[in-house]
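Note that one protein chain of the assembly has been removed; the remaining protein chains are unaltered in position.
In this document, chain identifiers A and B correspond to the written order of the chains, with residue numbering beginning at 1 in each.
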Amino acid sequence: MSPARNPLAGLEGRHFISTQDLNDQELKALLDLAEELARGRHGKLLEGKVLGMVFFNPSLRTRTSFEAGTFQLGGHAIHLAVGQGVWKLEHRDGVVMDGAASEHLKEAVPVLARYCDLLAVRCFPSGSDWKEERKDPVVTGFADHSPVPLINMESSLYHPCQGLADMLTVRQKLKRPGGKKFVLAWTHHPKALPTAVPNSAALIAGRSGMDLALAHPKGYELDPLVMRQLQENADRLGTTLEISHKLDDALDGAHVVYAKSWGSLKHHGNEAAEKKLRSRHRKWIINGDGMARTDGGIFMHCLPVRRNVVVTDEVLDSPASVVVDQAENRLHVQKALMAALAGRLPRPATAPKRTRGGGS
Amino acid sequence: MSPARNPLAGLEGRHFISTQDLNDQELKALLDLAEELARGRHGKLLEGKVLGMVFFNPSLRTRTSFEAGTFQLGGHAIHLAVGQGVWKLEHRDGVVMDGAASEHLKEAVPVLARYCDLLAVRCFPSGSDWKEERKDPVVTGFADHSPVPLINMESSLYHPCQGLADMLTVRQKLKRPGGKKFVLAWTHHPKALPTAVPNSAALIAGRSGMDLALAHPKGYELDPLVMRQLQENADRLGTTLEISHKLDDALDGAHVVYAKSWGSLKHHGNEAAEKKLRSRHRKWIINGDGMARTDGGIFMHCLPVRRNVVVTDEVLDSPASVVVDQAENRLHVQKALMAALAGRLPRPATAPKRTRGGGS
Partner (left out) sequence: MSPARNPLAGLEGRHFISTQDLNDQELKALLDLAEELARGRHGKLLEGKVLGMVFFNPSLRTRTSFEAGTFQLGGHAIHLAVGQGVWKLEHRDGVVMDGAASEHLKEAVPVLARYCDLLAVRCFPSGSDWKEERKDPVVTGFADHSPVPLINMESSLYHPCQGLADMLTVRQKLKRPGGKKFVLAWTHHPKALPTAVPNSAALIAGRSGMDLALAHPKGYELDPLVMRQLQENADRLGTTLEISHKLDDALDGAHVVYAKSWGSLKHHGNEAAEKKLRSRHRKWIINGDGMARTDGGIFMHCLPVRRNVVVTDEVLDSPASVVVDQAENRLHVQKALMAALAGRLPRPATAPKRTRGGGS
């Protein structure tokens, strides 16, 4: 009898664009490995491996956690900031390149893949046409042209490493999340922020077996593609999906309050109109009264968070807040992910001893 | 009989904000270790350790010496430049964060501490109110919120790593600095520079057992807190502290000439007034005539130095100049410091063999 195959073995060489790319077995195995890595060092799983990180937008947590994690596993991460030490990159096909971009992804990505064993890219929407931006042309272009595994460090639609960290946090804090209530709560903010984090957070709520309540003002609907995925997750896993336009109602009986601001996709790229709509909803803030409605719920946020705009000091400084643990989990899930994509899994320590003569 | 405890053992887990944080035994032991490290490799004292360096201001020497030194000891340093790839950080309590800063130190620092084993921060004064800036709110905020050792890479008040390097240089070049004369000489410069370096240089002069002469034009007094510390050092160690407003007089019989420009704290933040005062003192430059007054003195400067403004080519290119050795010593003292703060001291090579049955 051969031992059960590690579900992570199937991740070797694959790209990682969304948590939806992983089946339930893979997702569970990845979080198991992340927890194992969190408990201590597991040798140099990425010994000699190079990760190339391409940032079109700034980063603190993402860069630091990837760079630290790669090093801790014996590898090395290279930080490339486009437009700041690195020139602009073109992604469109057939273009006469006489504009600002001096290199096409068709060259840049295969070349980086000759130097690096893994690639990672971050590219936020620029605030132009959402119909185009929701296709994630840059991240998709990297994926199309990369012969080595590509990790999405946040695109227009997804922030899947954050999603993994969020799911690990839910698992650690709730022990048995199945059937409990996860509220994704829109909040006010001085700027119209991207929707990648709320999308990924909502997607992993269902994958955790939790009932999901989306709470946001009218006009702040998530992208229809994501809504369809949320419904599919709910149908398949037997959980519920609700939408509420009243924050207080949504918070009733919640076990997880995930606060996040995002911009209205209806007014994507129209700053004035979006701001006008947003300014009507300054009361969307998570405070002590809101948390009192929950069922001893935990407070989650992806960070960076604006204190006393998104959430009050009172909540953020209370024991209910798990935001720092959530951020720490970025490190562990990303290490597990890189090891899996690079095909460098630790040997199963818990595997039963092979009986002599047994095959594999 | 147990062997004498290594004074550096007490540094494990501590922050390092000023050389005044170290007692005389610790300071001596730290420089001893730095000299030992300078003589060759001592294994991988920082194996697997991550240093997170947060720069609010640019750096050449500090960044390179920390990054090289961490690597040489088996660790890895991450370079984070705030406002250039990393967003702005808030440090004030209770603020409604609807301005430029998108993250508070209360989140950023604990999160970095989950990824990094050591943190280091550089934050110069911004030229606003000196009463506020002298409290070093950013560096103090990092220290308050960091559960891992924090190293000051230059704050408004102190540049203690430079101070350590300066003290090591004095020890190497003068052999017996006790009772010799250390002149901290203000010089002209096109800009009003911070006072952290002169403060730290003056503080270590006393700690080296040297008599200190501060030479600067009227209006360029150092901060009263530092003056008090200088007087305390002098009283405790039996050295002298003098202030002179005539450069030539001060240089008479000097063994160390430490040149450094700084801005008048009286006019801190008032560029025009400061410039007007400064422009009267263009003759404050270290040249061959000045050096001829010394007792075969060495010339020190923390670098970067503006040639023929702060010091003439003649002096800087002479054998009296030790500025490059001084910069090299940054590497050695910082390696010793990191090893001590991380609790990773080398095993004592000179310890007597334990007799069988002897306890510790």
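Assume a residue touches a chain if its C-beta (ideal position, glycine included) is under 8 Å from a C-beta of that chain, and two chains touch if they have at least 3 such contacts.
Every value quoted in this text rests on a predicted model; they were computed, and no experiment measured them.
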Which of A:28, A:44 or A:76 contacts the chain that the document leaves out: A:76
The one of B:78, B:183 or B:327 in touch with the missing chain is B:327
Which of B:15, B:42 or B:61 sits in contact with the chain that's absent? B:61
Residues of subunit A (touch criterion as defined above) contacting the omitted chain: 48, 50, 52, 76, 78, 80, 84-87, 90, 94-99, 102-104, 106-108, 110-112, 114-116
Which residue numbers on subunit B touch the omitted chain? 41, 55, 58-61, 63-65, 67-69, 71-72, 79, 81, 84, 190, 303-309, 313, 316-317, 323-324, 327-328, 331
